[in-house]
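Left out: one protein chain. Kept in place: all the others.
The letters A, B and C name the chains in turn, as written, and every chain counts its residues from 1.
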Amino acid sequence: MGKEAKNDEIDILFQMLLIRRFEERASQQYQQQKIGGFCHLYIGQEAVVSGTVAVLRPDDYIITAYRDHGHALARGTSADACMAELFGKATGCSKGLGGSMHFFDVKNHMYGGHAIVASHVPLATGMALASKYKDEDRVTVCYLGDGAINQGSFHEALNMAGLFELPVIYIVENNQFAMGTHVKRSIPMDKIVDRAKGYGMKSAVIDGMDVRAVIKDFTPIVEDVRKNKQPWFIEAETYRYRGHSMSDPATYRTREELEKRKEQDPISKLQSDLIKEGKLTQEKFDEMDKKAKKISLDSVAFAEASPQPPLDELYNYTYYAEETK
Amino acid sequence: MGKEAKNDEIDILFQMLLIRRFEERASQQYQQQKIGGFCHLYIGQEAVVSGTVAVLRPDDYIITAYRDHGHALARGTSADACMAELFGKATGCSKGLGGSMHFFDVKNHMYGGHAIVASHVPLATGMALASKYKDEDRVTVCYLGDGAINQGSFHEALNMAGLFELPVIYIVENNQFAMGTHVKRSIPMDKIVDRAKGYGMKSAVIDGMDVRAVIKDFTPIVEDVRKNKQPWFIEAETYRYRGHSMSDPATYRTREELEKRKEQDPISKLQSDLIKEGKLTQEKFDEMDKKAKKISLDSVAFAEASPQPPLDELYNYTYYAEETK
Amino acid sequence: MREITYRQALNEALFEEMERDKNVFLIGEEVAEYNGAYKVSQGLLDKFGPKRVIDTPISENGFAGMSIGAAMVGLRPVVEFMTFSFSLVAFDQIVNNAPNMITMSGGQLHVPVTFRGPNGPAHTLGATHSHATESLFANFPGLKICTPATPRDAKGLLKTAIRDNNPVLVLECELLYSVKGLVEDEGEELLIPLGSAEVKREGSDVTIICYAQTVPMALNAAEELSGMGINAEVLDLRSIRPLDLDAILASVSKTHRVVVAEQDRPVCGIGSEITYQIQHHIFDELDAPILRVAQEDVPMPYNELLEIAVLPNSEKIVNAVKRVCNL
Partner (left out) sequence: MREITYRQALNEALFEEMERDKNVFLIGEEVAEYNGAYKVSQGLLDKFGPKRVIDTPISENGFAGMSIGAAMVGLRPVVEFMTFSFSLVAFDQIVNNAPNMITMSGGQLHVPVTFRGPNGPAHTLGATHSHATESLFANFPGLKICTPATPRDAKGLLKTAIRDNNPVLVLECELLYSVKGLVEDEGEELLIPLGSAEVKREGSDVTIICYAQTVPMALNAAEELSGMGINAEVLDLRSIRPLDLDAILASVSKTHRVVVAEQDRPVCGIGSEITYQIQHHIFDELDAPILRVAQEDVPMPYNELLEIAVLPNSEKIVNAVKRVCNL
C-alpha cells in the first residue's frame, strides 16, 4: 500500500482541491438558498480524509459525522451526486432524503453522514464486529469530532471495541472546536489522545494538516489493525477555516488565529512541496485547480437540472419491503 | 478526622456486624416472601461503606446503586426503617414506595438507592456541583459497581467532574462481578482504576476487605477533595459472598474461590486484630454480635407490625405540591 | 401440537433462526455464559459458541448501536435487553438510527435488527424497573413492534421478526415466561405475520382489545362476564406496529362497544391510538364511549398493594365492560 509514487500524490492533491472547490461552491449555493438545513464545511481539514482514505482499501468501511462532504468525495462519490444531495434532488447520493448531514454512498463503502453527535461510533464498532464475524480482513474507519468524545455512546463503543478486539480505527478530527467550544473547555486533560488510556487502547497523534504525514503515520496503523484485529484511537490535529456551520460567524476566535492556521494549509503545503521537488509545475497545478472548479460548477448545473424526489414515493422509504428468503 | 481511637474501631466493627446480620435476616425474610422485587445483598463488602462513611462528615452527601442496604445503615438509617422498606411498609425509609433498590434517607444525607446502572453517577456529580455552587465544603461520595463503569452516563459525568473541578469521589466497589460477568469480561484493561487515566483524574486502589486500610487510605483523599475541589476515582477491591440478587445461584464461580475470599472476611479480620491487640475480647464481640442480631430480628417484628402505605395516598407522590414563594 | 412454556417457545425460535441463517446472532447482557437473566437463551452458547452468542458489558446504547451497525452491513442481530426498562438508556439508537437509516440513505441501507426482552411491569420492581415502552416506540415510523401473549405467538412472532428486514421490537412479558400453551411441533415451521391480530375469544356484545399481559386478564374477564350474560370478544393485537386495523374495525362493527386493556401508562398510550382509529373510521358504529383500562397515572410504587392498585387486572376490565354496556 505504499503511497510514495508521484502520480498518487498528484491524485491526492487533486482530491483535496476538489473537496475545497466543491465546498466553496456549496457555500455560495447555500447563501443563495439553494441548499437548506444545516451545512457544515470541511475546508481546512482536507488532508485528514484525503490522506487516510488513500491508505485504505476501497472495500474498507468508512463512516463519519455530519461534516461529511469531504468523506464522500474522497471515497469516490461524484461531485454531481453530492451537490444534488445538498439541493435535495432525486439524483443526490441519498436521493435528496438525507441532506448535507446524511451523505451515504454504500457502493463506495461510505456509511454516512450521521448527525447525532457520536451516535455513529457504535455503528462503526458494529460494522467492524460484522467484518470480524464474517472473517473478512476489512478495516472500519470511524471519523468523529473532538466534541464527540464526551458522549456516552463513544465511551460504550470504545470499551467494547477493545474488549472484543475489533478491527476499527477511531480518528478524532481535532479541529479545536465543537461549535464555539474550544477543546480546552470540553475535557479536563491536556490532550484528546489521552482518552485512549482509559480503554488501554493503542493510540497516536497525527498532523492532520500535512497529508504526507497522515499517509506515513496512518499506513502502519491500518496494517496493524488489518493483521491484529485491535482497535486504534487517533487524534488528527487539524483546523476548520469556516464557522461550525453556515450560520456560525465564528466570533469565538480571532482573525489572527485563523490566518496563522492557514499558513499550514494542507493544499498549499503539498503543492509547494511537489513543486520544490520538481514533481509538479505551477501550470499543472493551475490546470488541476481549474478542473476542480469546473467539476464543482458543473455539479451545480447538474443539481439544478435534476428532478425533485417524487411526492408519490414519500411512503417508500419507511420500511424495506423485500423479505428475506 | 483521625479514626484511630479504640472506641471508633469498636463502633465500626459493630457497624459491619449490623449490616451483615441485618442482611442475613433480610435474606431469610425474602425467602419467606415477605420481601418482593429484586434484593441485592452487600454481605462481604461491609468494610467499604463502613470505612468510608467513618471518614466522612455527617453532612457529606452519599449516593449509591441498588445494593444499598449497607449504605443506609452505615449512614444511620435505623434497621427498623430499612426492614420496613423491604417489607414495603409506610414506616420504611422510603415509605414503602422505593423498595430494596431505592433506599433514601435525606436527613442522613443518603440520596439513594438507584437501580438503573450508573444513572446515579450524573446525579452525584450534580450534587457536588451544587455544593461548590453554594460555597459549601461538603464532599459527595458516589458508590458504584464495577459493571457501571461501562455506561455512557458514567463517562459523561466523570469528564464533567474533572472539567468543572467538582468535590466528588467515585468509589467503584469492585466485587469482581456484574451479575455473572467477571470484570475481566467487561473491560479491555487489566485494572479498573486505569479508567481514570482517560479523564486525567486522580485515582487510587484501596483494599476493600480491610476496613483499617480503607480508613487509612480514604482519609487523605477526602481531605484533598474537601480542600482542593477536585474529583477522585477509587477502586475498592472487594467481593460479594452472595449471588448478585436473591434469585442468582452464582454458579459462575467455584465454591473454592468463594471460600478463599471469605478468608479475608472484613469482620473476622478486624475482630481478630482487635482481640490480638487487646482492644476487644471474644465475650465483648459475642455480645456485640448478639446485639446486632437482636436489632435485626426486632426490625422484622417492627416491619411486620407496621401499616401498609395508605391506598388513598397513591396519588400524593407524583407531583410535589407546595409552590416556591 | 405440544405444550411448552413461553420461555421455551422463545428459546426455540432463537435456536431455529440461528440454525437457519448463520448471519443471525444474539447479543446482550448475560445472554451467553449465564444463559440469560430469564433463561430465554438457555443452551444457545453451548450450541452456537461465543461468536454467535455474545455477552456484553452493561452498555445498552453501545451494543444496540453496534447491532444496528452490524445490520447495516448484512448481519441479522438479535439484541436482548435484560428488560426494556433498560432500553431507555439506548433510546436514541433505537428510535433515531434504526428506523431512520433507510430514509436518510435514500434506501441504500436497511436495518434487519431485532430488539427483544421483557417489557412492562413485572412484580414489585418499583418505578425504574417497571416501564411499559410500547407507546414510546410506537410513535416512530420505521420500527415494527409485536407483543406476544402466548407461547405460540411468542415463537411465531419472534421468528418472523428475525426474518424481517426492518428493525423489529419483540416486547415479551416476564410474568408470562413460565406460562404454558400449545405450540406446533418442533419440525413444523411456525411463522406468525407481523400486523395480524387474533380473536382469542369470539363474542358479540363488546370487544376487549388487549395485548401481551392483558390478554390473560381479558380472557378471565370475558369468562366472568359471560356469567353475567355479557358475551365479550377478546381481540389480541399481537402487533402494535403495524396495527391490524381491519381486525379491530371488523370486531367493533360487530359489537359496537370497546374496552382497551393495556399494560402501559395511559397518557398517549396504546389505548389512545386505538380510540382515535376506531372513532375516525367507524364513528357511527360506536354505541358508547371507548374505555381504557391502563395503569394509573403515577410512577410505579414498590408496595405490592399499591402496585396492584396501579395495574390493570381482570376486575377492572370487568368493571369497564359493565360501564360501556351501561350495566
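The rule is short, and it goes like this: contacts are C-beta pairs under 8 Å (C-beta built on N, C-alpha and C of every residue); 3 or more make two chains touch, one makes a residue touch a chain.
Here the structure is a predicted model, which means the values were calculated and not measured.
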Among the options A:40, A:71 or A:102, which residue touches the chain absent from this view?
A:102
Which of these, C:76, C:110, C:241 or C:316, touches the one chain of the complex that we don't see?
C:241
Using the document's definition of touch, tell me which of A:57, A:107 or A:185 contacts the absent chain.
A:185
Among C:24, C:113, C:290 or C:318, exactly one should touch the missing chain; which is it?
C:290
Contact with the hidden chain, among B:122, B:167 or B:180, goes to B:122
Go through subunit B and note every residue touching the omitted chain.
61, 92-98, 102, 104-106, 111-114, 116, 119, 121-127, 129-131, 133-134, 152-153, 155-157, 159-160, 163-164, 316-324
Residues on subunit C facing the left-out chain by the touch rule are 61, 85, 88-89, 91-92, 95-96, 99-100, 102-104, 126-128, 131, 135-136, 138-142, 241, 264-265, 267-273, 275-276, 279-281, 283, 286, 288-292, 297-301
Given the full complex, what residues of subunit A touch the hidden partner chain?
36-38, 88-89, 94, 96-99, 101-102, 114-119, 147-148, 150-153, 178-181, 185-187, 252, 308-309, 311, 314-315, 317-318
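Throughout what follows, only the chains that are shown with their structure count from here on.
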Given the contact rule stated at the top, which pair of chains has the most C-beta pairs in contact?
A-C
Note: subunit B sits from subunit A at a C-alpha centroid distance in Å of 46
Here the gap between subunit A and subunit C, centre to centre from mean Cα coordinates and rounded to Å, is 40
At least two partner chains per residue is the criterion; list those residues in subunit B.
150-153, 185-187
Could you check subunit C for residues that touch two or more other chains and list them?
57, 59, 61-62
